[in-house]
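The other protein chains are all here in position, but one chain of the complex has been omitted.
This part shows subunit A:
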Amino acid sequence: MAPMLAELGRVSKSYGGVPVLKGVDFAVRAGEIHALLGGNGAGKSTLMKILAGLVAPSAGRVSIAGASLHPPTPAQAQAMGLYLVPQEAHIFPNQSVLENICIGLPRRAEAYRARIGELIADLGVALSPDAKAATLEIADRQIVEILRGLVRDAKVLILDEPTSALTPHEVDTLFDRMRALRATGHGLVFISHKLHELRAVSDRITVLRDGYVVHSATMSESNDVEILAAMSPGVAALRDRRADRARAERKTLEVAGLRGEGFVDISFDLHHGEVLGLTGVVGAGRTELAETLVGLRPRAGGEVVLEGRAFLARTPRDAVRENVVLLSEDRQQYGLFLDAPLYWNTSSLVHYLLPFLLRPGKERARFEGYRKTLGIKCETAEQPVRSLSGGNQQKVLLSKCLAAQPRVLILDEPTRGVDVGARNDIYELIEQLADAGTAVLLISSDFDEVVRLSDRIAVMAGGHLAGELPGGSSTDEIAELAFESREAAHA
């Protein structure tokens, strides 16, 4: 059997008395890609952070390259050849891409320029080493993190959801690179929520649930049903697409010839009680469109009519007054007040409706209502949002939007970094909202998600509306429209 590169033995971790990991064994061998799967709060990220020395375990052993470490520091872990590419890219905004990648390496940044140029070319991405990191989009920041891992030539490379912001082509080249590393005796850990991705490259799979290892086997021995059952018993798979519904004739939102930052000439209607999927690749202009609708970005031209009346939001507050609400794609940065109590977050969008003298009791009761309907797992309404898992944070974000009683609800990537269980809850909620008459604009890069939920599908590419498809179209049809221009560039 191939030698062990890194090993965790009976590792436990609790935060403030709440156990997150309960005696987990995990190992990475040379020449294998080890998939790590688990729901929200299952402890995947914590487990990997312990291995990388970023979090100290409460109990258990950590060993890297055969040496026991009690516990390692991040510098030690890296010196011993282990690197963690985190889920959310950590970049230095005031430094160049090259400096961002090379900081902490033994030689000066310039010494690595050629090597990084090769890696960038290999991955087939357009990224200038001299660009200031502050100007990068989310996807490019993710690529900077991946490049950090690759250029370090780590013996053990941990990739925590590396594909969430990449296009299919970039995912493919990343997978090729991962396979090449495996062939040269590296060990990789690959965390993803997308089972087909895990299946495409992984040799072994470990599933965590509630801090325990509930499944550990080679990939070929594990079938999807088994894996999903291990992850979240009781939920066999994602819900199927619901039957087509008759479209209400009432138009809630009519957008005509809208222009703004990053998009031109966008026209569509959104009907009462309809879910309109708006999809495309990163950089297609969807988020910009959404932010323009709610007044976060200036509108350059075009008309928007809300239930028969002209609608122009100059600030987000204008939009909230008219019950047009946006759920931001980046909950950490734009969505939540991470250190504020949960109930405070729920009330934050409707803060102007609150009385002069705040009444925390009422706000807590409001939160309590949403906690029940959304199934938010928490201890008290007072705890900070930061202490919740990704899926539960997302539900708190949803409660904030729902508190504004949206007529038009714009959801930007509502299930990013959310596990299957919570995803189903959110899907169900979206359907209920639509049934109750809310017009939902669902922005998502996950074509499966768009197909599953949408009554109609609009596809954006390069700032234009590339086309509109009926509900139930295949993901291939969507991809054809969404990637047309990009794939042409690759050819």
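A few points about this structure:
Here is the rule we go by: a residue touches a chain if its C-beta (ideal position, glycine included) is under 8 Å from a C-beta of that chain, and two chains touch if they have at least 3 such contacts; residues count from 1.
The rule we apply is simple: contacts and distances are computed from a predicted model.
Matching "Erythritol/L-threitol-binding protein", "NADH-quinone oxidoreductase subunit K", "Autoinducer 2 import system permease protein LsrC" or "Sulfonate ABC transporter" against the UniProt entry of the left-out chain gives the name "Autoinducer 2 import system permease protein LsrC". Of the candidate positions A:116, A:174, A:461 or A:481, contact with the hidden chain is made by A:461. Here one chain is not drawn; of A:3, A:93, A:360 or A:437, the residue touching it is A:93. Residue A:261 is the one among A:261, A:368 or A:480 that touches the chain not shown. Across the entire complex, the residue among A:9, A:31, A:60 or A:74 in touch with the chain not shown is A:74.
Check A:281, A:327, A:398 or A:439 against the missing chain and you find that the one touching it is A:281. Interface residues of subunit A facing the missing partner chain: 53-54, 73-79, 84, 86, 90-95, 99, 103-104, 107-108, 120-121, 124-126, 135, 137, 139-140, 148, 261-264, 281-285, 288, 461-463, 485-486, 489-490.
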